[in-house]
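As you look at this complex, bear in mind that one protein chain is not there, while each of the others sits in place.
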Amino acid sequence: MSDKSLSDLKDALRTFAAERDWEKFHTPKNLAMALAVEVGELIEHFQWLTGDESRSLTPQKLDQVEEELADVFIYLVKLSDTLGVDLIDAAFRKIAINSKKYPAKRVRGSAKKYTEY
Amino acid sequence: MSDKSLSDLKDALRTFAAERDWEKFHTPKNLAMALAVEVGELIEHFQWLTGDESRSLTPQKLDQVEEELADVFIYLVKLSDTLGVDLIDAAFRKIAINSKKYPAKRVRGSAKKYTEY
Amino acid sequence: MSDKSLSDLKDALRTFAAERDWEKFHTPKNLAMALAVEVGELIEHFQWLTGDESRSLTPQKLDQVEEELADVFIYLVKLSDTLGVDLIDAAFRKIAINSKKYPAKRVRGSAKKYTEY
Partner (left out) sequence: MSDKSLSDLKDALRTFAAERDWEKFHTPKNLAMALAVEVGELIEHFQWLTGDESRSLTPQKLDQVEEELADVFIYLVKLSDTLGVDLIDAAFRKIAINSKKYPAKRVRGSAKKYTEY
C-alpha cells in the first residue's frame, strides 16, 4: 500500500496546476468532461473482452489499464477538490445509503439490484 | 478531511459486495462499464452550464454532484482493487510522467497542452 | 423501414429547437456533452449483462433501449448539423479508410483488430 494519502495527492495536483498556470482551464465543467474522456480511454481496453478475459489481463495490458485508472483518478480528485468535496467521506455516506437500499439479508443470492433492473 | 483512508474504503467495499454475494457481477469489464455509467450521471449536471456557472453550483445541486462523485469513486476503487492496482501510487507515477512531458518552465502561461491540441 | 430520411430528422430537430428558442444552449461543446450523457444512459442497460444476455433483451427492456438509442441519435444529428457535417458521407468515408486498414483477406478469422489490441 502506498505511503501517500489522498490528501497528499490533492496537494500534488494543486501544485502541478499552479506551476503551469492551468487553473483557468479547470472549471468543474471542463474537469468533468476530461474525466469522461479518460473513462472512455479506460473502457477501450475492455470493450471486446468477455467478462472472464477481463479478469486475466496480460502484464503489458494491465500496465496500460493502470495508467488510465490513474488519469481517471487524477481528474476525479481535481474535480472534487475544486468543488470542495471530500471523496472519502462522500463514498462512505453513499455506502450507508446503499446499505439501507439493498439490505444484505434481502438481496443476498438473489442479486435483486441486478436482475430486477 | 476524513479520518478514513482509501484503504478503509477498499475494505468497506469488499465487505459490502461479499455480504450480498455480488462479486460474480464484478468482472473488470462490468465494473469499467458501471464506472462509465456513473460518469455520465455526473456530467449530466454540467452539460448546459457555462464554465463560470459550473463554478458556483447551488447547495442543492452540489449535494447531487457530490453523490455522483461518490458513485464514480466507488466503482473506480472497486475496479482498481479487483485488478490489484494501488490508485494513489499509480496517480503519483502519472504525475511524474506528466511533469516531464509538460515542464512548468516551458508550458507556463502558454498552456501548450491545451492550445496545441 | 422508415419513410422518413436523416434529412427529415435534421429539419425536425431544427424546428423543435427554434420553436423553443433553445439554440443558445446548443453549442457544439454542450451538445457533445449531452451526447455523452445519453450514451451513459444507454450503456446502463447493458452493464451487468453477459454478452449472450445482451443478445436477448426482453421486449420491455428493448423498448427502453430503443428510447436511449433515439436520444443518442438525436444529439448526434444535432451536433453534426451544427458543425455542418454530413453523417452518412462521413461514415462512408470512414468505412473506406477502415477497409484499407483492415483488409478482409488479412484479418479474416484472425480478428487481428481485436486480439492484437
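In this document, chain identifiers A, B and C correspond to the written order of the chains, with residue numbering beginning at 1 in each.
Quick note on the criterion: contacts are C-beta pairs under 8 Å (C-beta built on N, C-alpha and C of every residue); 3 or more make two chains touch, one makes a residue touch a chain.
Every value quoted in this text rests on a predicted model; they were computed, and no experiment measured them.
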item	value
Omitted chain - touching chains that are shown	A, B, C
Touching residues on chain A - with respect to the absent chain	25, 30, 33-34, 36-41, 43-44, 46-48
For chain B, residues in touch with the removed chain	33, 36, 48, 50-51, 114, 117
Contact set of chain C toward the excluded chain (per top definition)	1-2, 4-9, 12-13, 16, 19-22, 24-25, 27-30, 32-33, 35-36, 39-40, 42-43, 45-46, 49-55, 57, 62, 65-67, 69-74, 76-77, 79-80, 82-83, 85-95, 98-99, 102, 104, 107-109, 111, 113-114
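To be clear about the criterion, only the chains that are shown with their structure count from here on.
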item	value
Distance between chain centroids, defined by C-alpha means - chain B, chain C (Å)	26
Set of chain C residues in contact with two or more other chains	33, 36, 48
